[in-house]
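Note that this complex is displayed minus one protein chain, with the remaining chains in position.
Up next is subunit A:
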């Protein structure tokens, strides 16, 4: 090309969808046909009722889109394109576009849009794919996992398949499963795979429906299940499982089943490094040893990130490690202070309970004591035990909770009955303000001791919560308090001061709002799940959200989580202490665009939450 307009070409090529066309000579021809337009704030790029014959590229400034009834649909900034939908409808425009600030626009005549649209898949894909699909593609391409990419599916198989013939009855099938300790059973007919039966099927299709146990298994199995070929790369299996939302994937070779891989297999594969850490933790005979191991945690974390594990795998691995520290400390404590005089259960709260822990999280924990607890007799023992655990966790890299939500705080060391009363108080007389400080208690997992105490408390909470509208709407209101930083591309709605003033917090503005809003739905459903991804699956199954929206949130969480994790990895590698703050300028165009899509999804789901659980203000 003549060098003279290369500056304009270069700018276009920094952004999708032009970036993919940057080596196409035809793009240089297009640049010569651009018209440039300066708009003052408030002027129309596409006025109401006007025809549109251009694709617009925002070179500087900002433009807002509204629909016919005047509702704001989107704010667009430097590098965004608009006008495509009216071009695809022959120029009829249903949205208006107006400058939000003084803007410089490049107008690309319609004929170029139409030519590129028909010639280049990457170009048409960009416009065809809805925001959500674009995000999914992004998540998929990010989790294109090095190790999983290169290892074939059959290398993940650990045992021959457990199968049953299609004509056995349910009871026989269930017996095989429990004898073999598997959560899924392949159903065959003349050695060919015809179906799959999972724990969940037995629960949902048999027990819940009250079906007799002599019904033949082929009446309730999933027929013609999705399978993966033994020679396929494991990453394809991951994508299939994600796309179809299943947890067990039969592996076939020449149509014969040779095994099953489960999400668990993939997690273990990805976090095998962390499995060693866990066994190391249990080998330590004193706190000093644990402190030494804790120094390796950043390394373990960066290893997981570098192995391209997804956020769910990393959250899972880091939480299990965190739990191992707690358990080992409790074992050492019981060695020092003697066995507990009465049953108790140590609780993980918040992200550790949800199995979404990452590096550098404060400890949040509590203690349930058996109802035979007598403060005068047992008080000292549990005070010493809790002090020991919490203070040593602090030494192991899990700082004391600034909100004092810890077992060492006597307020959070209660008997089961007192816990039940406390929760009943919170749920039946909800005060939004007060709930804000205790929302963390609604993600609660027993990790050591008598876990039936935790289970009883959880089912008590579930029973109360799901019928209590006032509580749900108070919780919903709280969940909407922290909003995603939608304007951050240009307006920089940034948190904080000083050193971090050019950053925003991915946890409080992205991940926490998702966890919060998902918790409300999950409690309303009475779901027993704690993990946000798993809760979303329950939510999807129950149809609480409009079709597909739960999947969108899963993708949004994965996207935001991935940016956070990679950011932390970079901080560690630069010798900084990892935190949740990200500087938008350090993000790639890819990350920025998809992060914004993700935030848009969160924002819409916050709106939905408001509508779903309305309450007095």
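Just so it is clear, contacts are C-beta pairs under 8 Å (C-beta built on N, C-alpha and C of every residue); 3 or more make two chains touch, one makes a residue touch a chain; residues count from 1.
Basically, contacts and distances are computed from a predicted model.
A.B. asks: Which one, "Basic membrane protein A", "Imidazolonepropionase", "DNA-directed DNA polymerase" or "Deferrochelatase", is the UniProt name for the chain you do not see?
C.D. replies: "DNA-directed DNA polymerase"
A.B. asks: Of the residues in subunit A, which ones touch the absent chain?
C.D. replies: 2-5, 7-8, 11, 31-40, 43, 59-61, 78, 101-104, 107
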